[in-house]
Structures are given as structure tokens and as C-alpha cells.
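Note that one protein chain is taken out, while the other chains of the complex remain in position.
Moving on, here comes subunit A:
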Amino acid sequence: MTGPSPSRLPAPAVSPAIDPSTDSHLFLEAVTKNFGSQAVLKGIDLSVTRGGTTAIVGPSGSGKTTLLRIIAGFEAPTTGRVSLSGEAVAGPDGWVPAHKRSIGYVAQDGALFPHLTVGQNIAFSLGHIPRARRKERVAELMTMVRLDPDYAKRRPHQLSGGQQQRVALARALAHEPQLMLLDEPFSALDAGLRVATRRAIAEVLKEAGVTTILVTHDQAEALSFADQVAIMRDGNLAQVGNPFVVYTRPADRATAEFLGDAVILDAWMEGSLATCALGAIPVRRPPVQGEVVIMLRPEQIRIAEDGPIRGTVLDTVYFGPETTVRLLLPDAGETISVRHWNAAIARPGTELRLRVVGEAVAFPKG
């Protein structure tokens, strides 16, 4: 039914399948969590490779923070198992409390201890090493997270939000965790700082070789930070896979729309070609034949002088580096949005020619 499809996109590097036989650091098996009668997690299976970075992304209320708290040991799962390096830490086979799990945890607001200085915060778990060595270690950790060691004497409230997050990271790293959990650590920061802090923290964690799990509601953050993205919706993992795969080949329409702008069109599937308002578009592994909806990313629809499809500009929204152009396809009567770098060509009423690049993803209709 699939046949050789004319793929112009590179094949994904990582398989999204869960396979505990590889070097799995964290392994979740059918984890559920109820608060009273409310089911927050409805059966989560997830495997995280040692040294890898995983982002759990989902809208607020989808259960992602609860999942993180179960991994950390602040909550117990209602049913299911959690194992770390093959050892059961939660579930019917045993229980390991949070402070014995060797897991680092960076909370949304950093959760720095307000009664301690920055240095004392970082040294919180270093009580067992001699005082002089401790000071050295704090300075090392501060350099590692790109903080001026002179800040050690300051109080947390004297730092900016981004600096506080780096202190929280340094404090967590001081404990030398095997696994680092980041609970929306960048969401309280403003846009510019967020990108810089995210990059700095990603580098530090990569250098330290720590397995990392990031929880976020920001899909761009998830896609840019992690090498495995798990999309969470209503207490389930809708899809787990590498960022490229989940973005270009989402498992369902909701995931497609959550991960970025999507052009959704009705289409008729025959073989591996979907016929729609934009003509016949190749689809990789179509799920059914006949009536479907297809999804294209706006950047797959290019404005080209020799393009086969006609479109009339309805209106535009200017974003600076690019412009979102809303087009009416006169042949089909449908409206789509595309992106273009040049605002000047897209005056309302102008007729443009379009070309589709790459493959579409098809979903069963309804």
C-alpha cells in the first residue's frame, strides 16, 4: 500500500519506539496517577536514554508536571512502575524516596533558599566535604554555569531571573545527579534571556553528560532543546520521537497543530498521492485511502513564479523577518496561510504562483 515514495526530506535519525533493551536510564511503565477521582496520568510509557535529553511538552493541565514529580519522587504513582538504571524506584516492587534517588531538580522559579546566600545555596548538599574544598567547588560550579564567582556572597533576590535559574542549576549539579529534571525553568524569563539561558544550560548539561528531562509548554523550546520529544495530551503521551520526526510527521492532527502552524486541507488519497486544493501531493505511509485530511507546514508552500498553483492574496500580517500571507485558492475556493520573507510582493488582490515542497502527512478524516 505504501510503495516507494518520492521523498525529498532526509530520513529520521532516531526511531521513536520505546525499547528498554538499549541503554535506558529512566524507564516508565504504565504509570498512572489519580488525584481523588480525577485521572491526571492515564498510562505513561517512556524510556530515556543515558546521557540524552528528553523534552516533555504539552499544554498546561496535560499532566506533564505531575509526571516529573513522580520521576523525582515527590509523588507516588497510583499504578505502574518507575525504574532508574534498572532499579525500581516507584511501583509495586519498591519505593526510593526523593532524597535517595540522585536526581537533580530545577523548579520553575528556581526555588532558591531565600535565607541562604548564593554560595550557601550551591553548597547545600556539600556538607560532607571540607570547608576549603567546598568553596573551591562552589566557584567551579559557578564558572560552569557562567556565573561570576563573586556573586557567591549575594542573596538570591539580588540576582536576575536568569541568574537565579543558573544558581538553581549549579546547586542541582553540586549533588552530582545522574538525572536532571527541569520543570519549565525558562518560562519565567523574558524572551531574549530565555533563549540565552536555555542554550547555556543545555551546553552545561551536555558537558556534564547528565541525562536530562525538560518539561515545557513551549513547543519551540522542546524542539530546540531535546533529542527526544514526548508530546503529552490529557494524561497520555500522544507521540514520542526525535524533534524532526514529531514536527514533520506528527501522529495526529492535534499534535500537528500543537507543534506549530499547520495548513490543513481536505484531500482524496489514492496510492501515495493526495489530491487537494494544492494539486497532487506525495504522502509517506498514508494511513487510509479515499477521504483524508492532509497537513503541510506553511514553510513547505513556497511562492515561485513558475509554480503550478494560483492564489490571490487576501491579507498579510507583518512580523519583521517574515510575513504571513493569507491566500485564496480560486480553483478550489479554500484559504491557506503561507510565510514569505518579502512583504512587498504580497499586496491584497495580487495573484501569486505557489509550489509545494516535500511530502504531506495524511490523517483519517473526522
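Everything that follows uses one rule, which is that a residue touches a chain if its C-beta (ideal position, glycine included) is under 8 Å from a C-beta of that chain, and two chains touch if they have at least 3 such contacts; residues count from 1.
Keep in mind that, in the parts below, contacts and distances are computed from a predicted model.
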| item | value |
| --- | --- |
| Protein name, per the UniProt record, of whichever chain is missing from view ("hydrogenase (acceptor)", "Cytochrome ubiquinol oxidase subunit I", "Heavy-metal-associated domain-containing protein" or "Iron ABC transporter permease") | "Iron ABC transporter permease" |
| Among A:Ser125, A:Ser187 or A:Thr275, residue touching the chain not depicted | A:Ser125 |
| Contact residue for the chain not shown (choose from A:His99, A:Arg133 or A:Lys365) | A:His99 |
| Chain not shown: contacting residue from A:Ala30, A:Ala111, A:Met144 or A:Ala304 | A:Ala111 |
| Contact footprint on subunit A, counting only the chain that is left out | 34-36, 72-76, 78, 90-100, 102-105, 107, 109, 111, 113-115, 124-125, 168, 171-172, 174-175, 181 |
